[in-house]
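We show some of the complex, not the whole, and keep each chain where it was.
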């Protein structure tokens, strides 16, 4: 068969689990190996219980990794860049889901990640992983770096406005509400259920590292500021970004509609959600659990030049594994939506 | 095209929404019409927001219903039996998702539903909708009555034990934990979020009507008692049934394993879940959200002849829409798992 062979490095985490869930059903792909040092030898359903009965894969050690067509790297931040040259020898194509290759500038990396980059020469080779921004480049590249989840929600929400230079560049305030799966599967007192349950926790009022990506992708060379805060709420999956932008000149609602339709009208995974009535007038992350959608809505403030943009994703899907599979589909010329068609549940 | 045409009567409820989610992706089926008097003329995504961009269907009135191959009836309990003769004229095959045709005996119906049945002559024509119990009959019938959600979880959990006559017939105690979607989308003070949130509510300590189905399907003619209680907890989807049965004679764990393997070893939607370690040692309804699985586990009490059986489903799927689609697949000879392959999410 002409299947593409893929392996997943670091497959015991939540992102690795989501990749597995998607790829098991991908008709063009064969999953060759999945690695985990901690769960070496165990069948994958011991770690990802939803996959029980669906696959016979067991975890391999990184040291047993064979060559394949494409490698997904799901390692903790800072690890991919250390060994990227080895991974390049194993596979022609690489999709890295860590933060290591998202920024094109080693300087910007050091400023936000507080340490020097281990392989700055490679930074320019990686395409930033949001297909809606870089689809054509993705079709030709061998290296994609998946975007941060909060960055994905924010950038997709604001991109049409920044691209068309419609907003004040220094005033944007973004507040994201995030779920607990963003922190991965490393437990701690912060993630202990009695502590984390019911929380509305200002875990990053300032200085969130995803801001660097937003500046890169929304700035497009301009000097911009994104005043960003992140608040954890009692939810497992999902990001809702509420972005407050200030319009350079007055716009009508239908003009805004046009801006978004022009940008995203043909996008398979972006929906504009803006209803006059009902419970779901604006995007709602719970409807997106397990899907690759980014839903976007907006409301003009009648009292000022503020435009509130609301964008929602599933952080593990459009914010990680789904985005990566969409990129892979593009890199191989598959139908872009392959294995990504789950529509989400309601009620949920 | 050789597609089967189906219509859904009463498609604005949660069960109707799930049927739509499944059937839109079913390769052998064309959804012809969906009815709702209340939402007449509106596109389905106004009521089922997860289906935005996936279908152009709009709600029809019941009075505009055209003939089709199969009708799904998603009406409130008591309505199907009133007009079943009319529906039979519109479609050769009918799957009724209400409680109206679950019981074969009009007497049993009246005892538990506190009113006479409107069309007792038809009761014998409907196959009780659990495929694992009545697969062969389903392949030949035109009429299926989907089982109650709590009944489905309980019956699937206990069927191998009752079939093999292994348990005391008068002592079984079953306690189900259920989510709020069981109540459908009719809001009330009981479903008001500040009231319903965080609840552990004994809404049916005795006299739950699904017991009648359990007696019919597990009794198989014998006189049995199911001491049943239902407790609502803070969850939207899902049923967990904890069944306490008392073994007629001592059994080893591996004997129990064999009983379940013999009964369900080839079932595509039943998994035995019983692990020595990890978080997911026993079935967990959250892992089943959106899936058609019934997960079953058990534990022998070392202090007595009690066997605790734990069974979990998604009430809207294996407990309603998924079960109905599985039945339809059998009725038409399609692959039984068609459109039912979503594996569920983790974490969630």
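We call the chains A and B, going by the order they appear; numbering starts again at 1 in every chain.
Throughout what follows, contacts are C-beta pairs under 8 Å (C-beta built on N, C-alpha and C of every residue); 3 or more make two chains touch, one makes a residue touch a chain.
This is a predicted model, so every value here is computed, not measured.
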>> Given 2 placed copies of the single sequence, give me the total number of copies for the whole complex.
In response: 4
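Throughout what follows, only the chains that are shown with their structure count from here on.
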>> Report the inter-centroid distance (CA atoms only) between chain A and chain B in whole Å.
In response: 36
> If you look only at chain B, which of its residues touch chain A in the complex?
Replying inline: 14, 17, 21, 24-25, 46, 48-54, 181, 185, 236-237, 271, 273, 275, 278-280, 284, 287, 289-290, 341-348
